[in-house]
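These notes concern the structure reproduced below.
And then chain A:
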Amino acid sequence: MQETAEARQPLLDVRGLSKSFAALRALDQVDFTLRAGEIHALLGENGAGKSTLIKVITGVLARDAGTVSLDGKEIVPRSAKEALTAGIATVYQEVNLLPNLSVAQNLYLGRQPTRFGIVRDGEMKRRAAELLAGYDLHIDVAAPLGSYSVAIQHVVAIARAVDLSARVLILDEPTASLDRHEVEMLFRTMRGLAARGIGIVFVTHFLDQVYEISDRITVLRNGRLIGERMTSALPRLDLIHMMLGRELSETTEERAVHEKSAAAPCASFTNFGKRGYIAPFDLELRHGEVVGLAGLLGSGRTETARLVFGAERADSGTASVEGKPIRLHSPRDAVQHGFGYCPEERKTDGIVAELTVRENIVLALQAKRGIAKPLSRREQDEIAARFIKLLDIRPPDPERPIGLLSGGNQQKALLARWLATEPRLLVLDEPTRGIDVGAHAEIIRLIRELCERGLALLVISSELDEIVAYSDRVVVLRDRAHVGALDEHAIGVPSILAAIAADDAARIAEEA
Partner candidate 1 sequence: QLTVGFSQIGSESGWRAAETTVSKSEASKRTVNLKIADAQQKQENQIKAIRSFVAQGVDAIFLAPVVSTGWDAVLKEAKQAKIPVILLDRDIDPSGKDLYLTAVTSDSVHEGEVAGDWLAKTVGDKACNIVELQGTVGASVATNRKKGFDTAIAKHANLKVVRSQTGDFTRAKGKEVMESFIKAEGGGKSICAVYAHNDDMMVGAIQAMKEAGLKPGKDILTVSIDAVPDIFKAMVAGEANATVELTPNMAGPALDALIAYKDKGTTPPKWIQTESKLYTSADNPQQAYDSKKGLGY
Partner candidate 2 sequence: MALALPRRGLAQIAALIVILLIDRMVSPQFFDLRLQDGRLFGSLIDVLNRGAPVALLALGMVLVIATRGIDLSVGAVMAISGAIAASLADSHAWPVAVAAALGAGLLCGLWNGFLVAILGIQPIVATLILMVAGRGIAQLITEGRIVTFTSPDIIWFGTGSLLGMPAPVVIVVGMLIVTGLVVRGSALGLLIEAAGGNARASELSGVGIRTMVVSVYVWCSLCAALAGIIAAADIMGADANNAGLWLELDAILAVVIGGTSLFGGRFSLVLAVCGALIIQAMNTGILLSGYPPEFNLVVKAAVVLVVLLLQSPRLSDLVANYRKARA
């Protein structure tokens, strides 16, 4: 099979592609070859230039130098539309769909079935439902896309691109917000497309997935091509070395069991809930403890987080901090009580794109201190510099608008925003989404370290391994209700899966 792939003539051939943003050389003489029928993983650290390469290929960004040829013919697309016409379909890194349009309209934008210029709505909906059924998604395609979770939106984006792809399909971190089930579904589709001779470019930070699906790997570092290898011929540690340029003592993701039961409750919520949003729950968070929230997509994890942070106002129950009841009507209240919250939707709920990295980092701290007590410029610079170093945010320029950072680096800056407030309780919704292996290990180490210092953490992650790695306790959700809890001795991927699936989670936990 390898030989045949080798023999195939290049489908997409990129030679000497360069792109600079002002002084920053985002791509430097990059070559990249995609063959028909292969799945090609494009890997690299955060900010390595993967997304930029993709955008330059599809003409969203103008290139400075280099050539791109498709099927041996040189192409110079000047917009996404031209790339599409040429046969290159792309899912860009951030969900780039239209929340105000219906799911069906999103799927068929620009190519709706029409009769005499009038869109055949029924036909379009029927086809949309059919298309999504192929992904095991049975949703109302007439509802606005924005009413669905990020994960569903991602599936829709993928379905659209797959349906459009004529020759080449490019997927920039499509799996970041999907859970196992959806990922499997996606992989099945990808294999099917590859078998039909379509070339697929796949960007991800999950190395397991790389080895599961890809035929070939290209690695970028600091905008330069490091090398292209057959997946089967590249051991994991070598790959990491290629990506980081250094060794990474791959953290044995094993749970450190420590005694916390004696610790005082840092924050507790009793009978806390909101009608039509999430069923009332009891939740206690102790100093130095990591509580993981596990559940399927839409099970109510984000809802729990938003309620705990006051972003949604509870209509029942009470919240208390250090044993004293508190008012929790807004994020502002929560911040005053020392809570922090990294939301899952980075672009819409996290970053303020126009402001600099420095301003984004100090934002929550400043809001907490109040308007009258401004942080001096010196203090701001100092805080920003500290966290840029601590979290290795790249490029390490605090005065760069954060919107110009790569996705993973934005995520780090958001984490820095909350760490700067020295919170007592930090809620992290998918904290490692889009973060590279190096930084991933870094963040998990950081989570542990924070706990040592007495911080309480509530973490949501679709990566069960990850949850298992750092949680002291796991709360399992289903259908917008807390259905069970696993204490530290019971935590493990199988037991969590069982709890998610089982009718009576508590019983399973006991048995385990």
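Regarding selection, all candidates are chains of the complex that A comes from, given by their letters.
The rule is short, and it goes like this: a contact is a pair of C-beta atoms (placed from the backbone, for glycine too) under 8 Å apart; a residue touches a chain by one contact, two chains touch by 3 or more; residues count from 1.
All figures in this text were calculated on a predicted structure; none of them were measured in a lab.
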Candidate touching chain A in this complex, from 1 or 2: 2
For the chain A and candidate 2 complex, residues of the former touching the latter: 21-22, 62, 309, 311, 330-332, 334-336, 341, 343, 348-355, 359, 362-364, 366-375, 399-401, 403-404, 417
